[in-house]
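Could you have a look at this structure, given as structure tokens, before my questions?
All protein chains but one are shown in place.
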Amino acid sequence: MRIKVLFFGVLEDVTKKKEMSISDFSDTDSLLKALKNEFAELNEKTFQIAVNQTIINKNTTLNNGDTIALLPPFAGG
Amino acid sequence: MRIKVLFFGVLEDVTKKKEMSISDFSDTDSLLKALKNEFAELNEKTFQIAVNQTIINKNTTLNNGDTIALLPPFAGG
Amino acid sequence: MSKKVLTEGAIAPEKIAKSIANHSSKTGIGAHNIFLGQVRADKHEGKQVKGINYSAYEEMAEKVFHEIRESIFEKYDISCMHIYHSLGMVKAGEISLFVFVSSKHRGVSYEASRDVVEQIKAKAPIWKKEIFENEKHQWV
Partner (left out) sequence: MSKKVLTEGAIAPEKIAKSIANHSSKTGIGAHNIFLGQVRADKHEGKQVKGINYSAYEEMAEKVFHEIRESIFEKYDISCMHIYHSLGMVKAGEISLFVFVSSKHRGVSYEASRDVVEQIKAKAPIWKKEIFENEKHQWV
């Protein structure tokens, strides 16, 4: 299983990367827990999660080829 | 006494003139009565009256040099 | 006294672009709202409007535009405001009214712009004569 994780806005500064590849997580909750473990500063940040460009509001099963994005509060316009 | 009367919009078509000079009227009511007498079609038209560029809502005394304007409903924009 | 609002003929898109560009030095502005009135080719009893001939009681209209301007600056926290209104012939598809309001935040730019347009419609002594393809006309 291969899953892409994208970081946007201020989160890019937190993780020092725009994207990473993961393979060991079966759902968004377990992925998020691991990310917060690796990047402690994520615990202080507000963000939403999108799976394949759709914002999710609860734990979601991950499938091969999925793209997960961590989205800080929007500031367009 | 010399007073200028201006006609705008559709009223210009009614009177066939853009302006006229009058001298024999002491207030707007008597002027209006004479105008409606001369241009019968005015009786069927809706308009406001401005004395020196200010719209009046009641009979107003005319003074030498005044400009009276007959204003059909506005249609700017 | 502010500059004149009434302008002969249609308002060119280039004039609008120039007006926008003129505001790039005002770096406290965050929002512009622009309203444009465009002449419609309406049909009345099968006859199509090819343009509108605008006429105004010019001195009074400029006085009214000045009063509208004052009232808007009093009511809203805006940075800039410009109004241009056509006189004379404007063809269908061309612009006859250009209202431009600039402010720090977006909400007030919308509100003030709308207020300006409504006040113009209600108070400015301006009249429209629709000119048809067959050269006949009809006062609006």
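Residue numbering begins at 1 within each chain, and the chains themselves are lettered A, B and C in the order written.
Operating definition for what follows: a residue touches a chain if its C-beta (ideal position, glycine included) is under 8 Å from a C-beta of that chain, and two chains touch if they have at least 3 such contacts.
Note that the structure is predicted; figures quoted are calculated from it, not measured.
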item: Contact set of the excluded chain (shown chains only); value: A, C
item: Identified contact with the non-displayed chain, of A:20, A:42 or A:71; value: A:71
item: Interface residues of subunit C (partner: the chain not displayed); value: 13-14, 16-18, 20-21, 23-41, 92-95, 102, 104, 106, 109-110, 113-114, 117
item: Positions on subunit A contacted by the hidden chain, ascending; value: 6, 8-10, 13, 50, 53, 69, 71-72, 74-77
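Everything below uses one rule, namely that only the chains that are shown with their structure count from here on.
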item: Separation of mean Cα positions, subunit C and subunit B [Å, integer]; value: 27
item: For subunit A paired with subunit B, centre-to-centre distance based on mean C-alpha positions, whole Å; value: 74
item: Residues within subunit B bordering two or more other chains; value: none
item: Contacts with two or more other chains, residues of subunit C listed in rising order; value: none
